[in-house]
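So the structure is just underneath, and the comments pick up after that.
Heads up, this is only part of the complex; the chains shown haven't been moved.
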């Protein structure tokens, strides 16, 4: 079930075609997954979203590719985004996530949610030593 | 501000004293931060929570210590737990998180939240290839 129809021929639009081709090249696959097909109703939104994802997730950086996927999954679980949990768990596995790492990711995500609730339930004040200070208005 | 008073002498309780001493030893510090001081009103809850955190976060495992903190922060941000964001950001920095890694963590967390909203807003159906199959009832 979706909230809007998709085109059977999205690549008749040149901007969509360009993004789809870049997805294929970047990921080395012919398959365009449903998120991109649905975003294609608005080529500008598709372009901006893909540009962001490519830049953040598919460009070498200060965190390794698997760590980035684990962080992505952690947020997606917490936001209860079923689609994103599925797609990024598949991506993490493709990037080498082992069963033991998957179990550990779930364990940390569950523990964090648990202590988040405890801290919020008790309204624990932040320790002064955790404070990095006020914002400078030079 | 808190939702319940704390004791000025929590370590008069032997179970609390034992947990506090283990926190000091495990973290190599004399400082007991506010979460543990507040949980001390119920020694059993304090014990179970510390046991969980120690086992998951302070025991060598399949993910490195910094990666574990990054995942913890990602969940805490998404749950809007102010205390946990503060304490685990401090912990991540103590474990070597650089400015560039911090910026990248925030970037991924923000991007994930963004695409979570897009996927949920469009109600994108999960691609069959992401499905690991039904649950076996052997």
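Going by the order they are written in, the chains are A and B; count residues from 1 in each one.
Simple rule for what comes next: a contact is a pair of C-beta atoms (placed from the backbone, for glycine too) under 8 Å apart; a residue touches a chain by one contact, two chains touch by 3 or more.
Predicted model, so just to flag it, every value in this text is computed and none were measured.
The total count of identical chains across the complete complex in this file is 6, with 2 shown in place.
Please note the rule applied: only the chains that are shown with their structure count from here on.
Remark: rotation between chain A and chain B after Cα superposition is 180° (nearest 5). Taking each chain's centre as the average of its CA atoms, chain A and chain B sit 19 Å apart. Those residues of chain A that touch chain B in the complex are listed here as 1-4, 31, 33-35, 38-39, 45, 49, 52-53, 56-57, 61-63, 67-68, 70-72, 74-79, 81-84, 86-90, 98, 100-101, 104-105, 107-109, 111-116, 118-127, 129-131.
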